[in-house]
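Below: one structure in structure tokens.
One protein chain is absent from this view; the other protein chains keep their places.
Then we have subunit A:
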Amino acid sequence: MSIVLEAKHINKFFKKPVKFHVLKDISFQIKKGEFASIMGKSGCGKSTLLYILSTMDTDYDGELYLNNELITGQDRTHLSHLRNKHIGFVFQFHYLLSEFSVLENVMLPAKKLTEKTNQEIENDAMQKLKILNIEHLAKKRASQVSGGEKQRVAIARALINNPSIIMGDEPTGNLDSYNAENVFNIFKQLSDEQGLSLLVVTHDKDFANKTDRIIQMRDGRIIG
């Protein structure tokens, strides 16, 4: 199986307020179609690791490969493009643009990518909303839908460019158990049916136990 994401000897220091070694020699791989979760206590560096993997944080030592391409040291504009094309994001809080409609929120990353016409993008977006059973919300303002629905819209947005990998930072952390279950099922389905790779940071033991692989972290190291 091909490797989607690979980290080699990643080290990171926080310089303020005092120098602190957050991530210590992190190396691992995510294969295509794998549903992995990162677990660990608060402050063990799992979110920090995720943001390095997401290419948003570039201040680290080591090497990062996406689809076997070295992305460490690339310029920011190129990283933005990679993020746009290959990485989908789901955050703990919904993070939709509240002034735009649900449909526009989902379409935005694809419009940025400009690989398709607006009509194609709209069809894609409706299709993604349909997969997540929220196509009836398409025309609503993002600020007018409920928390669980917002998270599903965010997932639809993460899927719009058919990314290589979806990353989640506690995507269920802010949801009740029913909606959390729902989101997990969606992820599971995407992984099984469409062969999507997923990497999710979570506190939720139940959630993690149902994933293919758990990356356990403690004090900035992977321990299993």
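One rule holds for everything that comes next: a contact is a pair of C-beta atoms (placed from the backbone, for glycine too) under 8 Å apart; a residue touches a chain by one contact, two chains touch by 3 or more; residues count from 1.
What we mean here is this: contacts and distances are computed from a predicted model.
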Chain not present in the shown complex, as UniProt names it (candidates "Heme lyase CcmF/NrfE family subunit", "Acetolactate synthase", "ABC transporter permease" or "Phenylalanine--tRNA ligase beta subunit"): "ABC transporter permease"
Given that one chain is not shown, which residue among A:14, A:28, A:65 or A:91 touches it? A:91
Touching the left-out chain: which of A:9, A:41 or A:81? A:81
With the missing chain put back, one of A:40, A:109 or A:168 would touch it. Which one? A:109
Can you list, in ascending order, the subunit A residues touching the missing chain? 47, 51, 54, 56-57, 76-77, 80-81, 83-85, 89, 91-93, 95-97, 99-100, 108-109, 111-114, 157, 161, 169
